[in-house]
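Report on the structure given below.
Missing here: one protein chain of the complex. Every other protein chain is in place.
Should a chain be cited, it is by its letter among A, B and C, assigned in written order, with residues numbered from 1 in that chain.
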Amino acid sequence: MSEAQGALHSLVAEFDDVDGVSAAARAVRDAGYKAFDVYSPFPIHGIERSMGLRATRLPWLVLACGLTGTVLALFFQWWTNGHDYAFKISGKPLFGVPANIPITFEFTVLLAAFGAFFGMFVLNRLPEHHNPLFENERFRRATDDGFFLAIEARDAQFHERATRELLQSLTKHTVVACHESGESRALPVWVRASMAGAGALALVPLAAIVAARYRDSTQAPFHLIKDMDSQTRYRAQAANPFFADGRAQRPDVAGTVEFDRFRTDPALLTGRAGEAFVDQIPLSVTAELMQRGRTRFAVYCTPCHGGAGYGDGLVAQRAATLQEQAFVPPASLHDPLVRARPAGQIFDTIRNGVRSMPAYGRQMSIEDSWAIVAFVRALQRSQNASVEDVPDAERGRLGTR
Amino acid sequence: MTASATTKVRLDEPYHRPLLIEGAEDLASVTNRVCGVVERPKPPRAWYIAITISGSMTLMLGAMVVYLISTGVGVWGNNAPAFWGWDIVNFVFWVGIAHAGTLISAILFLLRQKWRTSINRAAEAMTLFAVCCAGMYPAVHVGRIWVAYWLFPVPNQMQMWPNFRSPLLWDVFAVSTYATVSALFWFMGLVPDLATLRDRATTKLKRVLYGFFALGWRGSARHWQRFERAYLLLAALATPLVLSVHSVVSFDFAVSQVSGWHTTIFPPYFVAGAIFSGFAMVVTVMVPARELFGLKELVTLRHLENMNKVILATGSMVGLAYATEFFIAWYGGNPYERFTFVNRAFGPYAWAYWIMIFCNVVVPQFFWSKRIRTNLWLMVVVAILVNVGMWFERFVIIVTSLARTYLPSSWGYFKPTWVDVCTFAGTIGLFFTLFLLFCRFLPMVAIAEVKTVLPAAHAHKENGHE
Amino acid sequence: MSSLIREPSDVSRRRFLQVMGASMALASASGCHWETEEILPFQRRPEGRVPGTTRRFATSIECSGVAASLLVTSYDGRPIKIEGNPLHPLDRGAASARSQAAILDLYDPDHSRGLVQAFEGASYPRSWKEFDPWFAGHMAQVRARKGAGLRILSEPSSSLALASLRTRLAELHPQARWVEWEPCARTNEIAGSKLAFGRALRVQPRIEQVNTLVCLDADLFGLHPAALANARAFAARRRPEEAQPLRLWVVESSLSLTGAAADQRLALRDEQILPFLLALEARLAGGKAADGLFLESLADELLAQRGAALIAVGPRQPAAVHALAHRINANLGNTGKTLLYSEESDPAGVMELGELAREMEAGAVETLVVLGGNPVYDAPCELEFRRALRHVPLALHLSHYRDETSRACTWHLPRAHALESWGDCASWDGTRCLQQPLIDPIFPRRTPLELLGAICEAKLGAPELVRACVAPGASDEQWKKILHDGFVEGSAARPVEAALASFSVPAPAPRALAKELRNGELELVFAPDRNLYDGRSANNSWLQETPDAITKMTWGNAAIFAAETAAALGVEDSTLVKLKLGTRELEVAATVLPGQAPGSITLHLGHGRSAAGLVGGLEQENIETVGFDAYRLRSSDALDRALSLEVMPTGKSRQLARTTDPAVTDSIGRKQMEGLVEELARVRTLADFRKEPGSERESEHESLWNKPVAEGVRWGMAIDLNSCIGCNACALACQAENNVPVVGREQVIRGREMSWIRIDRYFTGPERSPRVRFQPLTCQHCESAPCEEVCPVAATMHSAEGLNDMVYNRCIGTRYCANNCPFKVRRFNYFNYHKAIEAEGAEVQRMLYNPEVTIRHRGVMEKCTFCVQRIQAAKIHAKNEGRAPADGEIVTACQQTCPTQAIVFGDLADPKSRVARLHAESRGYAMLAELNIGPRTTYLEKLVNPHPALEEHDG
Partner (left out) sequence: MNVFPRWMNALRVLAGASVLAAGVYVVALFAYGGSPKTINAGFSPEQPVPFSHALHAGELGLDCRYCHTTVEIAARAAIPPTETCMNCHLRIRTQSELLKPVFDSWASGEPVHWKRVHDLPDYVYFDHSAHVTRGVGCVTCHGRIDTMERVRQEQPLSMGWCLDCHRNPAPNLRPPEFATAMDWQPERPAAEVGAEIMQQRHLKPSTDCSTCHR
C-alpha cells in the first residue's frame, strides 16, 4: 500500500465461482456499464457474451502478416538467385517456383506467428507491469482461484455510491475501492539520464569507424577469417626466408638453355653477323612493327632522348636542373654520327647500353628492340626530310604551316 | 489407481466430460500442486543426482565441440563415401523428438483433445530442448563453422547469396522457424502461469523475476479473449509447420540422387516417424517426472495410455512405410535402388536394419494389450526401445545408403570414432539438463489450461449459457 | 652459390604426414590483420624472365642405367613439375609415375642436406670445406699406392662422362677396382643373349610391327625401361580400325600391367615358364603338344604369324628362357622385323658385389667409395653387407638420402638431385640424353661426376666434362640445340646383326602344374614394386600413396596369394603370415588377388625401409617402417625367385590401406558389383564390335525443365578405356599440377585419400584368368550436376563453358555435394592436410607448390577442375593475341602425360576438335546415363581380342 493515494481507479467485487462472476458480468452489462472487466485464473467459457465483448481483430492482423511473408519470400528468392546474381545451377532455369515453395511457406508461417504473438500482447496493452488492481492484496487470487469484476471510474455511468451498491448486490464479499497509486507516471531522472548516456555511448563506435574510413593506415587492413587468403605457396617475387637473399624466385643456372622461345639466329639476337653489325632489320618492317616501335620508344626512350629524339627528355632536363655532375646528357638521335650507325649497332646499344646509357635488354624483348630501331630510323628520317620526301598530294598542306 | 482410472473411463457418459483429473481437485489445489513443485525449498535428491550426471555430460559435449572445431571434422568417423555419419543421424533423431511437443499442443488442441492440457507444457519444453540438440549438429558438422553464417541471406561484399535451391537451406529455414514459433507458443502459454507464480511468490526477488516475465498479466477477460484467439491461431499455424519441418528434413534426402534417399514417400514417412519418436520420448520422460514431483493426479494414467495409443498407431505407420519402401524398390526396377534395400537388409549393415525393425515395428505392437499399455514399467521399456529404434532408422537410412552408392569402386564402410559417441552422449546430457532445470523453475503443467477442464470451470446453471 | 645458402633450419621431427592433433582453427591466422606480403625483386632480372610465369627446360633422369627424357616446368626459377620430353623419340612427352614423382624428392626435407661423418659410433655434421682438403690428402696417399685397396661401388650407369672418368681412374689407380650393384639388374637378359649369341645384346621390341605378342613374365608396359614407348605402340595397334589388331598373350605368375592388358593370359608359376617355353618350342618344331588348349592355340597362331610375332621374356627369367626366346624368335623369322638387337653394355671386367663383400670381410678394402645405391638395404641377405662394411676403415657413401648404407659408412656425402645436376645418360634405344640443372643445388650437394672428378683429379668441371664427352667439337649453337632438345638427335644405337649360336637347354625335372599347394613346395617371387621400384623411392609420399595399379594398395606391400593357395594354407586377406625360407623368416601381410598363379607367392621389393626418412620409415626417430622388407629373404642364389617356401599363418590381422574397398565379400555386394561393372567399365570383344559397332547408349532422357541451350565453348573430355593400361602416370601428373595433398596411411584406411583422378580397377570373370578393367575417373562435369543444386551456399556452380566450378573459398563444408555425386569424385579436407608444410622450417617443401592453384584449407571440398588454371592461362594468352585458343592448345595434366593418349580434352562445340570426334565414336558411352545428368566425359569401350578357340573356354 503506497502512502499517497491517487484518484479512484475502480470498484472491485470478488466472487468465488464462475457462475457468480458470469451472473455479475451480465448484470453489470445490462446496467449499461462499458468500462468494466472480469478477472479470472482461466478463460471463462462464454464470458465474452456475458460481458458483451466484440470479437478481436487479431485474425486479420495475422492474415496480413502471413501474406506479407509469402510475397517477401517469393520475391527475395527470385531476386537473389534469379536476378541479382544469376546462379547457373545444375543446368536448371534461373527461377522455378517449386524449389521456392518450402522457404516461402516457412517464412509465411514465421511472420504470421509473429503477428499472432506480438499482436496479442499489443492489443492487450501488455506488458503492463504496474496496475492499480495489484494494490489490492486479495486480487492475487485472480490467478489462483478467485474471480473479480471491476468497474472503472472512467466509465460514463460510474457513480461511486450507485456502482458500489450494484456490485455489492452481486457478491457476498465486500466491494473494495481501488485507487491509482500516488507515484508519478513520468520516468525518473536517473532512467532518462542512463538512457541518454547509453545513446551517447552508442555513437562512439560510429565515430571510430568514420575516422578509420577517411584516414589512410600504414597497417594492413583488418581481417578476421583468413583461410586460404595467405597461402604458403610462393607467388611471383615473394619472399622465402630460407635463402640468404630472401627471394623465392631463383636465378637461372649458368649454361642452361630454355625449351620454349628457342632461337639461334645471331643477327636477330645480337644485331651482328659475325663481328660486323647488320644494317638490315632482321624482321619484316610493317606498319604494325612501326606502331609498336613508336609506343615502346615513348615508354623507354623519351624519358631521356625526348619525344623527337633530341636528347631533351624530362629526365635529362631534371638532371640538368639538379646539376648532376655524373649525368651525361643523352645523345641526340639526329646527330650525324648516330644516324650513320647501322641498325645492328642501334639494336646493340638498346640491348647492352653504351657509355652512360644503361642496357635495356632485360627490360624489353628482342622484337621490341628491333621495333624501336625501326621507329628511330623513321624518326631520324622525319627530322631530316626534304620536301621531296613528302608525297605530292600532301605538299600543298605544307605551305599552310 | 489403475483400476479407478479405467472405471472412470468406462463410466464416461455422453455430454458429461470424462474426468481428466483424478482425486478431488479444485482450482486452488491444482495451483498448489503445480506451483508446489517450483516453490518447495529443495528439490528431491533424485533431481540432484540426475542433474549432476546430465550436467557433466553437457560439459563433455562442450569439450567435444571444441576439439571438433579446432581439429577438423576428421575427428568424427565420417569418410568417403559416407560424408555424413552420426552428425546428421543425430540431427534427424533430435528433430524427430522435437515433434511431440508442438504436435501435442497444436494438433491435439485443434482436435479439441482436452487431455493434452496436463502434458502439453512439458512436451513443448522438450520440443525446445530437442531442437537445441538438433540445431547444434548442422552447425558444427560443417567444415568451416566460422563462415557458416553464409547460410543466411546477409548482404555482403561478395554480392553472393545462398542457393535457395538447396534442400539444406530449406532445412535451415524450416528448423529455425520451427524453433522460433515453438518458443513463442510455449512462452505465450506460460505467461498466465508465471502470473500465478508471481502472485504466490513469497520473496521480493521471485516476485520481481516472475513478475517481469508475467508482463503484468492479471487474467482480464478481455485479455483472455485475445489470448485464446492468438493461441488458436498459433496452433493453426504450428500444425502445418510441424508437418512441414520433418517433410523438409526428409527433402534433404528425398531430393538427392542417392539411391535409398531418392524416395517420394519420405515426407509422410518421416513425419510419422517423428511423432512416433516424439511421443516415445515424452512417455520416457513424463513417467519418472510425475512420480518424482507428485503430479500423478494431473498427469494421469489416461494421459499416458492415450500417448501409448498414438505410439502404437504411428509405429504401425512407420512399419507400413518400411514395407512400402521395399515394395517400391523392387517394383520400380531400378537396379541401384533395389540393391540399396537388399543391401540394407542383408548386407554388412543388416544388424542395424534388424534392430530398427524390431524396435520400431515389433515392439510397439505390444501396446495392443491394455495391460502393457497401462503398466508404467513396461511402457517405459517400450518407449525407450522405440527411441533406440528410431535412432537406428536414421542410421540405416543415411549410412547404409551412402556406404554403397553407384560405383562399386567407391563403396566403403562407416565406423564411428569415440568423438562421435561422446558428442551424442553429450547432446543427451544437454537435453536432460535443460529439462531438469525446467522442472525446477517453471510450472511443468499448464495450470490455467488444466483449470479449464476442471468441473469448477464450467457454469452449471442452464442460464450459464445464452 | 652455396654462399647464398643458410644452414638448414632443422626439420621438425614430427612425422611428415602427421595430420591429427589440434591446430586451433583460427590460430594459424596472424592477429586480425592481413599479412603484409613482401616483394623482393631481382637485382638484375635475367633476360627473358617474367616474374610469375613458367619456363620449361629439357633434361633427363637415370634409373638403373636407363634414361627418361624429361621436360621440367620451372616457376620463377623453381622447378615445380616434371613432364615427358615431347621431342624424345621414345618418351614423346610421356613420363612414368616415378619420373614425375622425382620432383617431390628435390624438396623432400629428408633429401640429404649435408655431410655426416661417423666416428666411434657418433655422427658429426661436416662441410665440404672440411672434407675436400682432407680427402684430397687421403687420395694422394691412395694414389701413391696405385690405388691398392681402393674400391668404387657404383650403380650401373650409361653416362659417357662417368665412363670417361672411370677410364681415367683406371690410369691413376691401376690397382683400384670398379664394382657395380643393382638389385633389379638385367643380368639374366645379358647372360641369355650371351648364351644365344655369344655377346651381350639388348632387345629393341618393335611392337608396331607385331601381330602376336607373347610376354613370358615380361612386363613390357609396366617395369620395362621402354615401357612408355611400348605402351604407346601397343595402344596404337589396338585401335579398332586396325586391319590386323595385335593379340597379346601373357604367361606370368602374378598380374602385371601387361598381364592386365592381355587378351589371353595364363597364370603359371614362375618356375614353370621354362618348361612351358620348351614345350612351345617343341610344338613349334612340329612335335605334338601335350600341354593343353592354351599352348596349342598359341603355337598355331605363332606359326600363322611368322615374322609378325614377338616372344618377350622378363628380366626375372633365367638365361635359358631368354636364350630359348631368342632362338624361337629367330626361327619364326621375327628377328629384324618385330625385334632388333642393339649393343648392351657388357659388365665384363666389373667386379661382383659378392666378391667385394668377401674382400671387405678379409679387410682387403681400405677405401670404399659408394656412388649412389643402397647395398646395405638391398644387397643379397647372405652377404651381410652391413657387417662387411665394418671392416672398411674408410667408406664414403654419396647418396640422396642418409639411408641404411650411409649410416653404416664412415662418411655420408649428400648427392645432388637430378634437377640440380649436370650429366648425361642413354635411354633404352641408346639415344644420348642430356641432364641440365634447373636450379642451383638448394643445399651443398654433389653429383657422382663431381665426386669421381675429385678422386681422379679431373681438369674439367661437370658441365664442361659432359659437353666434352657427349658432343666433342660441337659448336655453341649445336650445343645449345642439344641442351634445348635434351638429347642428341639421331644418337640412337644402330641395330646389330645377331648370329644365333647353337646351344641346348636341359629340361628341368617336370612338375605337374598348380598342384604344389603344400608348404615347402611353394615358390616366392621377388618383384620390384610398381611404385617404389627397388626401394629408392620409399621416401616419396606421392608414390607411397599412389595405389598400386593392380592391388590398389597404398603405404606398404603384402605377399600376394592366389585364392586357392590361401585356402589350402589357411591364409586370409589382411592377416599376417610368416614366410620361411630355410633358416630365414619374415612376417608379412597377406593379400589374396585374382590372376595369381596357384602355389606362387609374390612379394614386392622396396618396402620396409628402416632408414628411408620421415615418410618411408626411420628407426632412429622411431618412425615405423612402411611395409615389409623382402630383401631379408633374398639371397644371391635366389635373386628372382625362391622355391621351397613355407608359409605359416600367425592369426594376427593387419589392415591394408587400399583405396577401393576390398571388403565386398558379401554375396549381394559381389553380385551387384559384377552386374554393374559390365555397365560402367564396358568391355567387348573385337569380334562383337565388328559385328555391330554401336555400343548401346542410353538415349537422352527428356528433362523436367527445359535445359538452357549452351552457346560458345563447351569443354569436355573423352577417355579411351581401350588405351588405358592403368599405369598411374595421370594420377601423379594431377597430384603435381594441382597441389593434391598426401594424407597418410591411417586416412587412406578411412577412405579419405584426396586424389582428383583415380583409376578404378575391376576384376571380372574367372578367378584364375580374370578380365581386368581400368577406368580413370575424374570429375565428369555433368551438364546438370547433382552436386550443384544441393550446395546451400552456391560454392559449386556451372561456368558458361560447362565447367563444374568448385570455389574453395566459398565452401563451408557441408559435404552434401559429395554425397550427391554419383561418381564420388569429390574429396573433402577432413583435416588440414598441408599442415606439415605450413609449419615453420618447411620453406623448402613449399617451393613445390604450383602457385597457380589454391592450396585447400581444412574443411573445404575439392575435386578435378579440368585443370582450369591451364584453361584460363591459355584463354588469356590467346585473347591477348586477339584469337581463340586452338584445339589441342589446352592440355590437362593427366592428358599431357598419358603414354597411350587415352585421355583427350577439348571443346565439344567445335565438331572438328579431337574430343568432339571421339565423343561421336560408336564406342562412346556416358557413365550412369540413366541418371540423365549429362556427364561431359565420354568413355570409349575397351575392345579385347581373345583367341576364338579359347574365348568360350574362358567363359
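Going forward, a contact is a pair of C-beta atoms (placed from the backbone, for glycine too) under 8 Å apart; a residue touches a chain by one contact, two chains touch by 3 or more.
Worth saying up front: this structure is predicted, and the values here are computed from it rather than measured.
> Which of these touches the unseen chain: C:T659, C:T865 or C:T900?
Final answer for the missing-chain contact: C:T865.
> Which of C:D91, C:E155, C:D219 or C:D805 touches the chain that is not shown?
C:D805
> Touching the absent chain in the whole complex: find that residue among C:M360, C:M797 or C:I933.
Here the residue in touch with the unshown chain is C:M797.
> For the chain that's not shown, point to the residue among A:L67, A:V97, A:A193 or A:I209 touching it.
Among A:L67, A:V97, A:A193 or A:I209, only A:I209 touches the chain that is not shown.
> Which residue from A:S40, A:N124 or A:S181 sits in contact with the chain not drawn here?
Of all options in A:S40, A:N124 or A:S181, contact with the hidden chain holds for A:S181.
> What does the interface between chain B and the hidden chain look like in terms of residue numbers?
Answer for chain B: residues 155-160, 204, 207-208, 211-212, 216 touch the chain left out.
> Even though one chain is hidden, which residues of chain A still touch it in the full complex?
Touch with the absent chain occurs at residues 1-2, 85, 88, 127-131, 134-135, 137, 181, 183-188, 191, 195, 199, 202, 205-206, 209, 212-223, 228-231, 233, 235-237, 239, 245-247, 295, 298-300, 303, 314-315, 318-319, 322, 324, 326-328, 356, 358, 360, 362-364.
> Which parts of chain C face the unshown chain closely enough to count as touching?
34, 36-45, 50-53, 797, 799-801, 803, 805, 807-810, 852-854, 865, 868-869, 871-872, 876, 879-880, 882
Just so it is clear, only the chains that are shown with their structure count from here on.
> From the mean C-alpha coordinate of chain A to that of chain B, what's the distance rounded to whole Å?
About 40 Å, centre to centre.
> Can you give the whole-Å distance between the Cα centres of chain A and chain C?
So the centroids are 52 Å from each other.
> Spell out, as numbers or ranges, the residues of chain A touching 2 or more other chains.
Those would be 87, 89-90, 92, 225, 227.
> Among the residues of chain C, which are close enough to touch at least two other chains?
26, 786, 789, 794, 857-860
> Which chain C residues qualify as touching chain A in the complex?
Checking each residue of chain C against chain A gives 3-6, 8-9, 26, 28-29, 32-42, 44-49, 51-52, 55-58, 71, 76-78, 436-440, 463, 477, 480-481, 483-484, 486, 705-708, 739, 783-786, 788-789, 794, 797-800, 808-809, 834, 837-838, 842-844, 846-847, 849-851, 854-860, 934.
> In the complex formed with chain C, which residues of chain A make contact?
Interface residues on the chain A side: 87-93, 96, 219-253, 255-262, 264, 361-362, 365.
> Which residues of chain A touch chain B in their complex?
17-19, 22, 25, 37-51, 53, 56, 58-59, 62, 76-77, 80-81, 84-85, 87, 89-90, 92, 99-100, 102-103, 105-107, 109-110, 112-114, 116-117, 119-121, 123-124, 126-131, 133-134, 139-145, 225, 227
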